[in-house]
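For this view, one protein chain was removed and the others were kept in their places.
Chain lettering (A, B and C) follows the sequence in which the chains are written, and residue indices restart at 1 in each chain.
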Amino acid sequence: MVRQFGEVLLAIALAPLFVGWIAQCRAWLQSRTAPPLTQPYRMLRKLFHKEVALAADATRLFRITPYVLFGSMVLAAAIIPSIATDLPFARVADAIALIGIFATARVFQSLAAMDIGTAFGSMGARREMMVGFLAEPALLMVLFNAFLLSGSTALPSLVEAYSSGPLSINPSLTFAGIAFVMVLLAENARIPIDNPSTHLELTMIHEAMVLEYSARHLALIEWASSLKLFNYACIGFALFLPWGIATHGADGGWALLLAAAALVAKLIVSGAALALIESLSAKLRIFRAPEFLAIAFLLAVLGLLVHLLLGS
Amino acid sequence: MMMHQSHWIVELLNLLASILLLISFAMLSRRRTQRLITLYAWQGLVLFASTCLVAYSSGQKELYYSAALTLLLKVIVLPWVLYRLIRDLGAQWDNELLVNIPTTMLVGLALVIFAFGLAQPISMMANTITRNTLGIALAVILLSFLMMITRRKAVTQVIGFLAMENGLFFAATSATYGMPMVIELGIALDLLVAVFILGIFFFQIREQFDSLDLHHLESLKED
Amino acid sequence: MEIFLVLSIPLAGALLLAFFGARRFVAQLNICVSFATLVAAAWLVVRVAHHGPFLAGHEQFFVDSFNVFLVALTAFVGFTTAIFSRSYMHVEQLHGRVGPRRMRLYHSMYQLFMAAMLLALLTNNMGLLWVAMEAATLSTVLLVSLYRTRASLEAAWKYFILCGVGIAQALFGTILLYFAAEQTLGHEGMSALLWTHLNAVKSQLEPRVMGLAFVFFLVGYGTKAGLAPLHNWLPDAHGESPSPVSAVLSGLLLNVGLYAVIRCKVLVVGSIGSSLPSHMLMGFGMFSILLAAFFLWRQRDIKRLFAYSSIEHMGLIAFAFGIGGPIANFAAMLHMVVHSLTKSSIFFSAGCASQNAGTQQMEEIRGLADTSPALGWSLMLGSLAILGMPPFGVFTSEFLMITTAIRLHPWTAPLLLVGLGVAFAAIFSRVQSMVFGESAAPSPSNDDVSHKPVAAATPAMIPAFLHLAMVVMLGLYIPPVLAEWFRAAARLIG
Partner (left out) sequence: MLAHGTLLLQAHDLSWTLMLVLAWMFLGVIGLLRPHSLRFVARGLFPAGAVIALGVAILGGVALLSGHAPQTMVLPLGLPNLPFHFRLDALSGFFLLLIGVSGAGISTFAAGYFRSGEGTAPGLLGLHYHVFLAGMALVVLADDAYCFMVAWELMALSSYFLVVSQHHRSEIRQAGFLYLLMAHLGAMCLLFSFGILQPGNWQLTFDAMRATPHTPFWATIAFLLALLGFGAKAGLVPLHIWLPEAHPAAPSPVSAMMSGLMLKTAVYGMLRVTFDLLHVQFWQWGLLVLVLGLLSALFGAIFASVKTDMKRLLAYSSIENIGLIFTGIGLAILFEAAHLPLFAALALSAALLHALNHSLFKSLLFLATGNVLHATKRRSLGALGGLARTMPWVAALALVGTLAIAGLPPLNGFVSEWLLLQSFLFTPQLSQPFINMLVPLGAAVLALTVALAAYVMVKFYGVIFLGQPREPALADAHDANWLERLGLAWLALGCILIGVLPQIALRAAAAVTGQLLGSTISFASPWGWIAPIAPKQASYSGLLLLAGTICVIGLTYILVRVLAHGRMRRTVPWDCGYPWQTSRMQDTAEGFGHPIRHIFRPVFDMERELPSPADKAPRYRIHVEDRLARIVYQPVTRAVQRVSDAIGVVQSGRLAIYLLFSFLTLLGLLAAVL
């Protein structure tokens, strides 16, 4: 239980920091003066103190959505074994169910975006759903790879299977890893699919959806999206770099500290890597997105076939 | 038991049969309706003769009755009725055929061969003295069928129909010394009624279409 | 005794109606005669049900499980059709399409036709069978041409010539049969043509002759039964004759023709032993089904439509008889019954519909469900029944036929599927657009009718619904005695 709550709180706390770190790396890479690491926290604080300006005919759905988003992301964080595998809540949903939770969040966000009935809200919702239904199969294929290797879709068992086994670079996993990164970029509204820092209406997806939100609602949504990124990162760690996560049995206090340290290290590295990718690639036209995700899907399937052929 | 004395009878019967066949071919080739009726009457006469011959040779008494019936109906009554009809309807002429005469003849020839081939094995097992004529009877039937197909006027089709009936009658006498009397009577009655109805028909058709040409009777079709 | 009643009542009725044909009560008289026939037939049925098959009149007549239900059916449909024709022909008279003298002809010929069919069914003598069939033809020729219009005359003429020629072939078949019989039964007068005697010795009959005879029988009586390609008279005759006549033609006459064919088939199969006759029947049946199906697709005239459907169903029955065996024969006989009930009821409603609309063109018949619901629903239900929809009895027989066919002759399955499917599409699309949809605006062709009196649909439809009710009954429950007859007949036919 303690482990469980610790992990959740850690996730909630670290998520904005992770985003901030990525922003900082990007700034460095683009040789700008970086905002301080704590910038996201300040923004959240500011938003929480503002007064909500709610569109005249917003329905309940519109007001519930931020909480649903935040809640589902926290739940996901509770399920993903980021520092320890022996989580009581992790059994509630395996990786596939995790995708379901993300999908719920997406659907709610899109519905809320359509609620007010502005031109951009509904456009953003449509684009978000499109990216979603293209990204999901690819993600599932990635999970298939993992399943073939470990014989389980429950993330803790996955992690244990890997970390117990001998350290080996598996060809299928490399394919799957690249595919996963592409999906991650698409799902979290990063370049090349979407640009989190733009407000140019014709290109934006995520921003178009949250256009009507303000103050605490917006804060929750922002926090939720950073949590989403964090969660994806943790899924990636669990699938591809599970080392350091305190496995069942071997999870005393030291092991947890070690795991936390490992997590932070991984986050730092992966954040830098993400920033690198983002600054090296350019934003795609919205109708290039399908091709981008199709490539991700193909890579995952290739990994699958490689595994079945090599019969590793 | 009658073989020793029936030799010439068989000769004669075969002769009559071949005359019958000849008449059918003649009918097939004739154009004028009046001629057709005359030929039909002749056919009836030949039929009467052959029936009497069979009756005499086989000693079947009731065959005489059916012979008399034949004489009455097919030689006297029907031809007379038909004459009257075509005279009243002014339909003596029938100079259009669907198929030209030589072809018809050739087809007829083929039919005759077919009929003989068909009847050959059967007539072998017959125990009548007239068995060889079964093939001819069949040929007569098929020929009159052919005639019905190739003619365009209602009257000629009817004559073909009657000729076919002659063929049937001949078959009956030649194969089996004639059907039982009741059946004969029934057949004759039906024939009479048929011709009666035909008469009614002709007049109705005439008053509707003021012609007996069959191409008026081609409006009920699919297209 | 009963047999003579069954035969003599309609005959006497024919004479009676021929004399008093012009009176006012003539239609009622017609109904009474038909009813008396029905009663006599019922008596006959009861006796057979109790004492089993029997011969009568110096063995000239006989009743067995194969013809008894057809006799009952013929008498029944004759009776209901008489009821229907009362109101229908009444309206025709009011429309001035037929005068009293024609009505006299109509009624006496109607009874004569009944007598002829009953004789054909009941006689034991193949020669008399032929005579009766010919008589049935002659009597119906005048019924078909009752309206004396060009079309009806043409139809009657074609009917007369085609069936006359066909029947002539049947006569030759009879002669050959007699010829073959003489070889075994000897020349003692009539008995050589008695079906029962022939059936007793059929195995000794000369196969070659019997084979030939069957061909002539098939062509001859098959023409009456409307098997393609001998069917060409049928749509014209059904289309142009008064609706009651169409009803009895396709409901009864076709059955009788097929009955004759099957009687001969029994003898021939027994004699030659080969399955050639069965295959001929199957071939004719399948060909009729397919041809009729594709003809149905192109129909515009309501009565011709259902005439072709009759061809299709005769094909089905012939096909089933061809398959043979206890189940298929059972199915075929059941189909004879349900088809004649359903089809006659359809012709009742179709007749009323075209009478009210003043035309037989289906485009001009619209929205019957709104204008006269009884008519519309009887037409709709009748069509669904004839298309083989449960719970109507037609489905029952088709169910047995199809399940048996694919077991014994799988290659027929696709053909059946095509035939029945196309027929369904063709008939149902037409019927649906006639029954449902907006009711037609009075078009120039039928506004002159609109002020003319039309039959009050409901009383005229009572026979139709009666038939449909019986068909539903047969679909859900077959009375044991009927089933027993079917089984016995199936054994007889083999």
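Going forward, contacts are C-beta pairs under 8 Å (C-beta built on N, C-alpha and C of every residue); 3 or more make two chains touch, one makes a residue touch a chain.
Everything quoted here is computed from the prediction, not taken from an experiment.
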| item | value |
| --- | --- |
| Chains on display which the left-out chain touches in the complete complex | A, B, C |
| Of A:114, A:178 or A:255, the one touching the omitted chain in the full complex | A:114 |
| Full-complex contact with the absent chain, from A:9, A:61, A:268 or A:310 | A:61 |
| Where the missing chain touches chain B, by residue | 98, 114, 117-118, 145-146, 148-152, 157, 214-215, 217-223 |
| Sites on chain A contacted by the missing partner chain, in the whole complex | 48-49, 51-57, 59, 61, 67-68, 70-72, 74-75, 78, 89, 91-94, 96-97, 100-101, 103-104, 106-107, 110-111, 114-120, 122-123, 125-127, 129-130, 132-134, 136-137, 140-141, 144, 147-148, 151-154, 157, 201, 211-212, 216, 220, 287, 290, 297, 301, 304-305, 308 |
| Footprint left on chain C by the chain that the document does not show | 157-158, 161-162, 165-166, 169, 211-212, 214-216, 218-219, 223, 229-230, 232-233, 235, 276, 280, 291, 294-295, 297-298, 326-327, 369, 384, 387-391, 395-396, 399-400, 402-407, 413, 416-417, 420-422, 424-425, 428-429, 432-433, 436-438, 475-478, 480, 483 |
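In this section, only the chains that are shown with their structure count from here on.
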| item | value |
| --- | --- |
| Overall pattern in which the protein chains touch one another (line/ring/star/complete/other) | other |
| Chain centre separation (chain A, chain C; CA means) in Å | 78 |
| Separation of chain B from chain C, taking each centre as the mean of its C-alpha atoms, in whole Å | 31 |
| Chain A and chain B, separation of their C-alpha mean positions in angstrom | 101 |
| Numbers and ranges of chain A residues touching at least 2 other chains | none |
| Interface hub residues of chain B, defined as touching at least two other chains | none |
| Sites on chain B touched by chain C in the complex | 118, 121-122, 125-126, 138, 141, 145, 148, 154, 157, 161, 164-165, 168, 171-172, 175-177, 179-180, 182-183, 186-187, 189-190, 193-194, 197-198, 201, 204-205, 208-209, 216-220, 222 |
| List of chain C residues in touch with chain B within their complex | 125, 127-128, 130-131, 134-135, 138, 141-142, 145, 148-151, 153-158, 160-161, 164-165, 168, 171-172, 174-176, 178-179, 182-183, 187, 189-190, 192-193, 206, 208-209, 212, 235-236, 239-240, 295, 298 |
